[in-house]
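Got a structure for you, written out below as structure tokens; questions coming shortly.
Removed from the display is one protein chain of the complex; every other protein chain stays in position.
Letters are used for the chains, namely A and B, taken in the order the chains are written, and counting of residues starts over at 1 for each.
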Amino acid sequence: MQYTLLILLLPLLSFIVLGLVDSKWKPKVAGTIGTVVLTIITVLSYFTAFEYFTTARLDGVYQKIIPFHMEWLRFTEYLHIDLGILLDPISVMMLVVITTISLMVNIYSLGYMKNEKGFERYYAFLSLFTFSMLGLVVATNIFQMYIFWELVGVSSYLLIGFYYTKPSAVAAAKKAFIVTRFADLGFLIGILILSFYTKTFDFGILTSANPAVFSGFAGVTFLGFSALSWAMALIFIGGAGKSAMFPLQIWLPDAMEGPTPVSALIHAATMVVAGVFLVARLFPIYVDYTPHVLHGIAYVGAFTSLFAAAIACVQTDIKRVLAFSTISQIGFMMVSLGVSGNGGHEGLGYMASMFHLFNHAMFKGLLFLGAGSLIHAVHSNEMSHMGGLRKYMPVTHITFLIACLAIAGIPPFSGFFSKDEIMAACYEFSPYMGAFMTFTAGLTAFYMFRLYYGIFWGKEHKHEHTPHESPIAMAFPLVFLATITVFAGFIPFGHFVTSDRANYDIELDNMVAGISVLVAIIFIALATFMYRKESDIPKKLAKSFSGLYKAASRRFYIDEVYMFITKKIVFNSISRPLAWFDRNVIDATMNGFASSTQWTSQKIKGVQSGQVQQYAYVFLLGTLLITALILFI
Amino acid sequence: MGDLFTNFLSGSVPMEAYLGVSLIMFFAGVYGFLSRKSLLMILISIELMLNAADINFVVFNRYLYPGQMEGFFFALFTIAIAACETAVAIAIIINIYRNLTSVEVGELDEMKE
Partner (left out) sequence: MAEQIIFYILAAIIAIFSILAVTSKQIIRSATYLLFVLIGTAGLYLLLGYHYLFAVQIAVYAGGVMVLFIFAILLTNRPGENAKTERKDRRIVAGITSLAGLAFCGHIIYWNISKVYTFVVPAEMKVQDIGHTLMGTGKYEYLLPFEFISILLLASIVGAIMIARKR
């Protein structure tokens, strides 16, 4: 399966070509190149998936295939950085997800970004992102993953800041970069600890369930936890940063400053699930050696999902609502991984998480693209500027509704199946966790339908010109993704992706499914009751819970806390003294060298007078002195 | 001084006498070098010093190693080199004079700083 290398190389090539020619070509050419390349690699990855899932099974277990591998840098006997392609169920699944969404976004952008300045740059960055994301998922070793991890961070930064003339976009890009970079520091330290004791970066060795690999960790503890726990927790921090887990979620809502298709691709479907992918990739280590860290991940995920869902209920900017919804759904995936065991029925959570990742990518991509379509039509992000759009935009309306139903967990849409598996896994872990997640799922249904009704129903807003359905380039991806969303639930996912890579038949737990569907319907009904028609109920509710409402709409002041910590504490007590030290001690020392050199040379300048006679005196006296010294001493 | 007188009577010029002459010539050159401003005068002083050195070469050769010719040849080469040096130096001096209408050392600071 050597051709998988092409999947990586083609987007890189496209990035280089598009990035170099920049504005030499007509924008349309650049868009076409990007889309064609994406189409090719999408076909290639579908083919890879087909070939892998039909042939690679050995004794009922999918084997890991490494079609390409090279040693890139060798430092010492153990420390060497390799590049390669690793195919296993999750990476193949991710290939499919990434290329599909990427292709959709590329097609969509042909319409959405038309006539934008920097069209070629946009496509170049999209290619870069696709390349790095693909490189991330097929990484054979944790360091390669880290390299591509940073690359997706960079491309995310570039795309958020695409409208670089807009200060808020620049600030958002910086924020995203700094926050994730900060988290990546944890990731890097984790990698270093892990590889220091195991003497390898390779996933194959790390996840081989061979205790000898971790024998180096024996007895190494720090602050009461073993070094391995620390390493895995730190690695998770990196994942939490990319996946916007509490308290590192602050960058994701701001990242919505980027173009909407970018939000769909990077900040909903692919990059933000990198953290989930990371945990899934290292799952054997988590589950076998550091189950408490895994449980910690579950609690973080659970809290984040509720927290984000609560905020999503009061946001008015449709992209922000979707952003918090994304955070919340990623929380679901994390929880699902966190409560999972290894193998067979125990590993239900792992399977459910990956399944949800797949479904979520599709329907959240769809939601964002739909949102983009709406923004394209009404030129505003605010829910209050929309309302009653269902008449004007039927395609967007139907596809959006499908996505909302899917995310709310209504059968037979895809979200129902994966969410149901997550619920089942949570109930098996503990009934409290199950109940908690069921409530959060209900909230999900509520805020999604609040959004849906706010946009398509309710009072019609006066538009400057009548909203119209989007062009075919934008409508096609919507329909395509909606189709996937409708049917993806019936994919026998357990046959493909499980924690032990063996076959697992999903059985619907009727009890759990019934409860979650019921809860979802109750919350949808509530939303319908409150937002279907213009009514006073939301305002009254907001008034009676004004404190909570205000806190939620200010995102529970997390940003303010960050600002306080960074500006007041870090800047004042650390940065300022450091700056003072730098300016007055380090710089002053250097300046001192310079000025003392200058002073000295001013003083001794007279020696080099250019007066021959003066030199002659010195020469003569020196000669006489030396002669005297030689003769008389 | 007694030796000098004895040698004077005994019919041969003592080596110190030659050395003394060259010494006077040399330090006259030094004085000229230090006290004159004109480039030409400085050049004349240098010639004096070179001549003094030549005399020393020859005298040492004659008195200390009479069978050999090193001092002689060094004097010969020194004369050749002195000729070269004078030729180039005078070319430079004439050129300077052409450009600055002066050949005084203290005033030749056009290329300084």
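Simple rule for what comes next: a contact is a pair of C-beta atoms (placed from the backbone, for glycine too) under 8 Å apart; a residue touches a chain by one contact, two chains touch by 3 or more.
The structure displayed is predicted, hence computed values, not measured ones.
Think of the hidden chain as still there; on subunit A it touches residues 613, 617, 620-621, 624, 627-628, 631.
Not every partner is drawn; the one left out touches subunit B at residues 3, 8, 11-21, 23-32, 34-38, 40-41, 43-45, 47-48, 51, 54-55, 58-59, 62-64, 66, 68-70, 72-73, 75-77, 79-88, 90-95, 97, 103-104.
The rule is simple: only the chains that are shown with their structure count from here on.
Chain contact summary for the complex, subunit B toward subunit A: residues 30, 33-34, 42, 105-106, 109, 112.
Partner subunit B is touched in their complex by these residues of subunit A: 610-613, 616-617, 620.
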